[in-house]
Structures are given as structure tokens and as C-alpha cells.
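The structure appears below as C-alpha cells.
Every protein chain of the complex appears in place save one, which is left out.
Letters A, B and C mark the chains in the order given here, with residues in each chain numbered from 1 onward.
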Amino acid sequence: MDRILTYAEAIREATVQEMTRDPSVIVLGLGVDDFKGLYGTTRGLQDEFGPERVFDTPLSEDGMTGVAIGAAMAGLRPIHVHIRMDFVLLAMNQIVNMAAKARYMYGGAVSVPIVVRSIIGRSWGQGPQHSQALHALFMHIPGLRVVAPSTPYDAKGCLIMSIRDDNPVMFIEHRMLHSQRGHVPSDLYTVPFGKARVLAKGSDITLVGISYMTVECLRAQRYLGEVGISAEVIDPVCLSPLDIETILTSVKKTGRLLVVDSGWTVCGASSEILAQVAEHTQGTPQIRWQRMGFAPVPCPTTKNLENLFYPNAQTVASTAFAMVHDNQRSWTPVHKEAPEIVEFKGPF
Amino acid sequence: MDRILTYAEAIREATVQEMTRDPSVIVLGLGVDDFKGLYGTTRGLQDEFGPERVFDTPLSEDGMTGVAIGAAMAGLRPIHVHIRMDFVLLAMNQIVNMAAKARYMYGGAVSVPIVVRSIIGRSWGQGPQHSQALHALFMHIPGLRVVAPSTPYDAKGCLIMSIRDDNPVMFIEHRMLHSQRGHVPSDLYTVPFGKARVLAKGSDITLVGISYMTVECLRAQRYLGEVGISAEVIDPVCLSPLDIETILTSVKKTGRLLVVDSGWTVCGASSEILAQVAEHTQGTPQIRWQRMGFAPVPCPTTKNLENLFYPNAQTVASTAFAMVHDNQRSWTPVHKEAPEIVEFKGPF
Amino acid sequence: MLDKLYRALYRIRRVEEEIARIYSTDKIKSPTHLSIGQEAVAVGVCEALRSTDVVFGTYRGHACYLAKGGDLRKMIAELYGKGTGCAKGKGGSMHLIDVRAGVMGTSAVVGTTIPHAVGYAYAMRLRRQDTVVVSFFGDGAIEEGVFHESMNFAALRRLPIIFVCENNSYAIHAHQLARQPASNIVERARTYLIPAERIEDNDVLRIYGLVKAAADEIRSKQSGPRFFECMTYRWKEHVGPGDDFDRGYRSISEAQPWFANDQLKRLESLLGPQVRERIMGEVEVEIAQAFQFAESSSFPAEEELYTDVFGEAAQWTAS
Partner (left out) sequence: MLDKLYRALYRIRRVEEEIARIYSTDKIKSPTHLSIGQEAVAVGVCEALRSTDVVFGTYRGHACYLAKGGDLRKMIAELYGKGTGCAKGKGGSMHLIDVRAGVMGTSAVVGTTIPHAVGYAYAMRLRRQDTVVVSFFGDGAIEEGVFHESMNFAALRRLPIIFVCENNSYAIHAHQLARQPASNIVERARTYLIPAERIEDNDVLRIYGLVKAAADEIRSKQSGPRFFECMTYRWKEHVGPGDDFDRGYRSISEAQPWFANDQLKRLESLLGPQVRERIMGEVEVEIAQAFQFAESSSFPAEEELYTDVFGEAAQWTAS
């Protein structure tokens, strides 16, 4: 049965259903038990499953990541939640040196089925240390899965997949996605890793949006439609492994690729996607490609600079328009701030 | 006056000369004062400059990075040395959230002139946690400089540049470079950031080697010469900022780009270089490009698998050969293990 | 002295009340953490320091910034995101800095400035300067490993630093005893042989006196670090301008003794009405002017997005 849920509700539902099904699933992280419930994604879980399976942690990201890894080695399936991905930088040693490598360096003797949920992104002046999207750092490391679903449907299915997967999974949620609504089946289902989704069909240009940028790409697609440009919008959903085939098929059709990341571009997801497409299409002179992402600076706090820091539907549409017109013409749709950005003022 | 020094000696000399010139330069890090002297790069420094300016640290990578940052804010120029880059993962929070952002988030009020020297790479079964080359993680972050010189000349000049620069610099040394010899002027000189070097001229293919891979690319270039292929070899020297112009000029001439990294390829330096070249040369159908790097797995310890994990002169030559012959022909030079790899058995 | 302490307390309290009042207008577009109720710690500590001494603080840093002499106008402009702010609007409430006043920065990532303070102190010792450095942090921050790493190094090298734990019993909504096996942060410091004291009652005079003595001793005897655990209480919600005693994680009865023990009221009662009113009047004018300054300042120009990422050591580029 399909219902309309928010992305946050979808995450919560996936968690509840998996915890009900499998007693080895536990949830830990700063604030997972509090009344704000991490944007509602963990609200009420502790009442339902008790303080042994759902617990707040001390402020010890490095140590608690290690605790999750050890618990996973003992057969649990911990979901470790971080309200901001910036804090995961404290846990890089455990994630990269241990979680990603344990199975390999122990010759297959252990599994580390942890899910590291972390929230990225913009909203209400989060500033340089509270808004980073560092998925590229994890894509670089073999042994990690990296998923960044953008719809409630995929949020639920990917989270269930991530919990059941026997490997460490970095599960990435953009704060501006939590309020997005969409159809979500009530039963349990998995969304497989490594399958991209075509969210809108088009013939003139392929827009690949990462995480929240899919929302902005879909808006851009509508703007572009108004000026007669047909954009195809693809959501990779999973960044590692990456489904380059779906992107390639589209690019071969449209001849143009614009990758829009919710992160920095240098050594980023957008550079990887562009590089793979370029490798696979060399010798096809008509293909054009470009990347967009954060400005190459730390994120400023003040609103007027923050607006310039992030790509948005208008800048995406405008860039796509120029690409389609071989940079011979330019156009920008009227700027409308995204409702979710206007509305969000916390809670943090 | 030019003399022949090893890369390790060049680093030591740059340190001594800068410490002599500028009393604000200090050196800290695990083992910088011990008799092994980090491959000789810090040997004797403590005797020369005293235990206040050259000191061993507790095993506290995160904290000591913060200490270096605080000291830098107070006007010192700390060089923080890590015998393995794998350990820098413990300091990601301080490097990414503080060092890279302090100047920006404090509106230009402070500088963080730290140099983080870290050693990467292969040798004598270092295994999964003692051999990583994670420069791409730092290239991704605005506010950091990333340099990876491959010659003794550049090691000295880049280190002096890094010390004098007012920004955090990740200075990356491959263990197999320390014993490499080359001309090094005895006076003080800087090698500017953002300038690549053409190490060998050629017309058929451009080999871009990163860090130690320049050595292997130069060997590959000689192998290729024996079968009539003229390879140009470029060392970016500095990875952030990256001198894409020099690479582009070469690729436009040769029509072929093979980027060989001493790291993983996904979201790596090689994907960034390929992406930038692809962006700048779109519509030029004859250009071919490819990446090489670590196998997409953690580094295995046992020698026979380790040999397969890393690119080397033979695999580079063989890949370049195939590219030049449009994958219609294949050839591999006889495998000779690199002398520096055969010889190195510690000290660690 | 009393009047100085009173002025400092009153000024911080009133500034934050104004911030709380203005917050609902959305002129401040960023998460903001108020120190109301905790001012005595910052004030007691900072008044005991010299202007050349240096402090490092946290995202809950208004009190520390103001107590140490940070520019009020630049602070309010910073909260408003204006180009005249102390960080040109790029930082906001959580990233205050005023180098001139010795406020060397506040950070949004818990625990991150603790080792900076230690490193700064290292530099001071190396340079034979008699600067004392203070590191402010919360009872939550001590759970981060870096706290221990910082104390170990500071103690090992006997650095001129005073660690000040502002223990308000909560990290966001979690009580200290839900995060730590005991409330004994001072004991942690003592295992590093750092002389450590716990001050139970937010007493601004006692804090002032003890920190002054500690700073003097560090300066005169080149002795090593000192540690103070200052028990205090946050009156407002963790982030934002509201009250939150109805949210279930803490009770108003727990707060009552702290309200009753308000250091501002206490000093008020110790001062004559004239002094009090003069101070109040002056402070209100200053505050009004600061908000006016912020209001009338411009947002940073668009080019500012790209400035301050890198700095150039101009003197060397020639060589």
C-alpha cells in the first residue's frame, strides 16, 4: 500500500520495521533519544525498543564509531547517526582504517555491517562547520558503500538495504530533503545498491543531481521545459558502487552532461562521474560535459553569500541552457527561493 | 652550488635552513627526535635547535594537530610530521574543520601556517593501514594546499615554500622517494605552488605521474622509447592548486593522457585531472585519456598481491602502449622490480 | 572591582536578552546559543586576565567574547551577517573572534578549540611571553578524546594555560550522568597532576579570585596548567532564544536555585543605586548603538565569497 510520507518519516519507518524484524539492529548517536528526534527520524524509537537498543552516546564520535564496529563484529547491526556530517571527520580513522578494511585485512573472517547515517547540507546559516557534504571522501575509499537517496521511497528502501548489507554503509541525508514528501509503500522493500534512477525523461541534456541537488535539477528541468529544452534528470541514488551505465545511456542520447553535486567539485562525485563518462565516450566529439557544486571556498554563514555558495534550480537551468546553446546564448529563470529553504529555521 | 642529495637529505636541509632563518619554525611529530629520524629527514634537528623547537609528541594526532594550529595562530610556523599518512585520518577534524576554514570563518582575522608532512606508500609489506596515500581527500577541501614533490630539488623548494606560505599545507612524501638522488642547490629557494614540471619531452602520449609514480612513469617512458613511442612525462608537483595548463598543453600536443596516481582512482587526483582535461578539450575527438592507480581494494600485505595492487613502470608502459595503438596491439616490457623497492626493508 | 564585574555581567545579560528578542524577526539567520545564566564564569575568568591574555571559546561564546573585551558592535553585526562583523559575516554567532582583544576564536565543533589554546600557550612559552591562555569548554566537550590529549600535552610541557570547564550539567538535552559515570571532571585533570578546583555555585567573585591567583602564579612561577570546573546553569534552551523547561528533559525546580543565585542580582544588591543606574544607562546606550550599527551596515559584497580562503606571506614570495 502506498502512502505519502516525508523523507524523515520514511527513514523512521524503515528503522522501526527493521528493528522489529531483526533484534540485532540497534540505533545509537548523539541525540537519537531526545524529543527533537533528529528531524523526527528517530522520534519515539527508544520508547518502542528500549534504551539498550536505542541510545544516546557521549560526545565521542571516534570512540563510538569504534564501539559500533566492535558491536557489528559481534553480530549486531548498528545504525550510528550523526546530526551533521562535519562531525564524522572525527571518526575517519575508525571508518577508513577499520570499518572499510576489516574484512579484507582479516582475510574475510569478519563482517562490519554498520550504517553511518549522517546529515549534510544547507539551512538557516549553518556555516562552514555545520553544512559540509563529504561523500566524496568516502567514495574514494574501497570497502565502503555510499548512498545518498533523494526521495522518501528510496530513503526507506536504501536504509533497509543498508541495514541488511554486510558492509559498512555511509548513508547520507540532506537536511532539506527531510521534509520532502512522496509515495512510500508500507511493506518492507530494499532498493539495491548501484542502480541509478531516471527521474525525468528528456532528450537535450542529462542532469545528474546528487542528493538534494536532484530536487533542484527537477525544478531546473521544469524551467528548461518552459524555454523548450528537454532535460533528462538522473539520480545516482548510490554513489559507491556507482551505476555509470544508466548515466552513459542517457548522455549518449542527449549528448550533454551536467553533474550537479551537493558538495565540492574537486576530486568530488562530479569529477568522478565526469571522468567515467569521458573515459567511456572518448572519440565522440559532440558530447559536452560540465560540473557544478559548492563554490571552492568554506561555506559562509551570512545569507547573501550562502546563496551564492550553493547551486540552485536557477543556476542549474541557466548553466544547462548555455550548454544546450553551445554557450552562444544565455538565460536565467526568475529566481525563486526553494520553499524548503525559506521555511526551515530549525530545530537544529 | 648544485650538489647531489637524496630526497630525504633535501627535506632535512630545507628544514634546517628555514629553522635557521626563521625562529618561528618548529618541528613536532611522533619520532622526530629519535635516532631513526624519520628516514633521516629530521635527524639531528633536536640537537641543533633544541627540544623546544624540535620535539616528539605523545600519541595524540588529533590533539597535536590542534596544538600546531593554535601555535600557528600565535605566530609560529609548525611542521607536523607523520611517519604514515594513515595516521592523519585521526586529525581530519582539525585539518578540515579548523585549519582549512579558520581564516575564512574568522573573516581573515587569523592565519594557520602549518605544514603537515606525511609519508605515503609502499615498501616491505606495509599492508592496508600503513601505506595509504590520501592526498585526494585533502584536494577536495578548499583552504588547503596539497603538494607532492617527486624530486630532491622540488622536495627542498616546495618545503621551503610550504613553510613560508601563510596557509595549511599538506606536504606528501612517498617512502620510495626518500632514497632518490638529484641535484639540489645549497642556497634557499622556493618552488612555487601550482606549477607543473615537464620531466621528459615526448610527442605520442602524456604521462602524468603523481608523487612516486613520476619515477615509474619516467621508467615507462624509457621502455616506451625502446619500442618507438615518445612519451611526455609531467609531474604536477602541486596538487592543489593544480596546474592544468601545462598538462593541457601537453595533451593537446600528444593527443593522449594517462594519469598514474600513487593512490586510488575514484574521486582521486587522477579523476580530477582527467575531468579537467575532458572539460577543457571537449569536442576534440582524437584525444584519449585513461587513469591508473591503486587497485580498488585495501592494500594487501603479502608481496605477490601487493605487486598487483600498485601500478609500476611495466604496467604503465603497457597501458600507454595500448593507448597509442588504439587498443589494437599489446606489449609489456620485461618486469624488473624497482631497485628502491627491492632494497628497502626498513627501518620503519 | 564590583562595579566592573557588575557592568560585565549586566552587559552580557542585556545583549543576549536583546538577541533573544530580535531573534524572532529573523534578522539573525543562524543557530545561536545563549549563555544567559552562565555569564558569571566568563566574567569571573576574563576580568581576572590581562588584556594581552588570550581566550579560546565555544559556539556558546557571546559571554566569553564580551567579557574578554571583544567589540560589541562587530559582534552584533556578525550575528546579522553583515560585512562589518568581526568575521565579515562569514562566521556568525558560532565563530566570533577579536584578535585585538585576545579572543582567538570560537568554534561550532565541540572540543576543537581546546588544543588550539594549548598550542597558543606553547608558543607563548617558547617566546618567553608572559601571556596566559584560557580554554573554555563545556561538560560535554570533556567526552571528546581531544580534551585528554590536550590536557596531557599541556601538563607534560607545563604550559601557561587555564582550562575552564563551564559545567552546566547538560550537553544539548543529555544530563552529565547520562553521559559520564560520575560528575568528577576535576578528577580527570588531577590525574595529569594539574591542580584542579571545582566551584559549585557560579560565584563570580570566587571565580574571579581563584583565576586571578592562578594566572598570577602561572606568570610569576612559570608553573604549569590549572583547571577549574565551574558549575553553572543554562537558563535558555540549548540553541535558540526560548525557554524549554516544558520539554521534559529537565525540570524548572532544578533551575530554581540557580535563578535564585543569579550573580547579576547579587552584585546589583551590593552596589549603590547610583552606580547601578549609571552602568545600566551606559550599557543600554552601547547596546542600542551596536544594534543600530548592525542594522545600518551592509551585507558583504558578492566578491567576498571568494576572499579569505588563502592568505599570502607577501614578504617571501619574492625569494
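What we mean here is this: a contact is a pair of C-beta atoms (placed from the backbone, for glycine too) under 8 Å apart; a residue touches a chain by one contact, two chains touch by 3 or more.
Everything numeric here is computed off the predicted structure, so don't read it as measured data.
Only one residue from C:T58, C:T131, C:N152 or C:Q263 touches the chain missing from this view: C:N152. When the omitted chain is restored, the residue from A:D2, A:D47, A:D166 or A:E343 that touches it is A:D166. For subunit B, the residues in touch with the chain missing from this view are 30-31, 34-36, 56-63, 86-87, 90, 124-130, 295-298, 300-305, 308-309, 345-348. As for the chain not pictured, it touches subunit C at residues 143-149, 152, 155-156, 179-182, 184, 187-188, 190-193. Not every partner is drawn; the one left out touches subunit A at residues 26, 52-53, 57-58, 60, 62-76, 78, 93-94, 97-98, 102-111, 113, 142-143, 145, 164-167, 188-190.
Criterion: only the chains that are shown with their structure count from here on.
With centres taken as mean Cα positions, subunit C sits 40 Å from subunit B.
The distance from the centre of subunit A to the centre of subunit B, each centre being the mean of the chain's C-alpha atoms, comes to 31 Å. One finds 35 Å separating the Cα centroids of subunit A and subunit C. For subunit B, residues that reach two or more other chains under the stated contact definition are 62, 93, 97, 104-105, 142-143. In subunit C, the residues that reach two or more other chains under the touch definition are 85, 89-91, 95, 107, 109, 145, 309.
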